[in-house]
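Other chains of the complex are left out, but the ones given are in their true place.
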């Protein structure tokens, strides 16, 4: 079994921002040499998520608006009593999830026609990391 | 390491519909010959999800109603300005997630007594695919 691990760093300009990382994931796959296996893409902070969806800016805004309605910024959250202001970002992570697991077949990300990988930042403007780990053969 | 990949096709009668695919997943596992490993079950479209839950039609309806409340059909979503009418289906995918990863132990899906695998269609009435990929030994 082969394994290959890389860390992607992000520092977004906006507090909430989605970034298409499909090309980076494909690059990591090529460097891994894996032809059949799984790729794990996972946020290493607890105020960000990975989402597989559409490379269409309208849907990113729709998603950000939905999440802002469900878990608005700066409400009287208990977590914010610790001095933080990012409880909403933890709650967005709760709803969207931490990671994606992507199938690798014949040396490619085995995606349908519209699938792209996004890093979803909910509390940005500082350096944060994503792990991309490939296992297989 | 062994790997085995199959694609399941669906074309639902309803726009929103849940389909129990546990038997199909078990069949793919048998064909893989894997005794210890992981099964990835993942929607290949971005308007569908995989959910592990109960083989009880009432809870499917409850889930569909909750998602219809959180992300209703045909609101003024930005994504629908592109000519699509399925932004709500992308948002349901955001909340439910894309995939399930299932443990394989002693040649079986290592499930508790009530766990079943569902394909959750949010924008059906056309041909769409799910990948089932098994890795292990």
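By letter and in written order, the chains are A and B; residue numbering begins at 1 in each of them.
Just so it is clear, contacts are C-beta pairs under 8 Å (C-beta built on N, C-alpha and C of every residue); 3 or more make two chains touch, one makes a residue touch a chain.
As the structure is a prediction and not an experimental result, all values here were calculated from the model.
Student: Tell me how many copies the full complex contains, given that 2 of them appear here.
Tutor: Copies in the complete complex: 3.
Heads up, the rule we're going with is that only the chains that are shown with their structure count from here on.
Student: Any idea how many Å lie between the Cα centroids of chain A and chain B?
Tutor: Taking the mean C-alpha position of each chain, the two centres sit 20 Å apart.
Student: Write out the stretch or stretches of chain A touching chain B in their complex.
Tutor: 1, 36-38, 51-54, 56-59, 61-63, 66-67, 70, 95-97, 100-103, 105, 110-112, 114-115, 135-137
Student: Looking at the complex, which residues from chain B come into contact with chain A?
Tutor: Against chain A, the touching part of chain B is residues 1, 3, 5, 38, 40, 42-46, 70-71, 77-82, 87, 90-91, 93-95, 97-99, 101, 129, 131, 133, 135.
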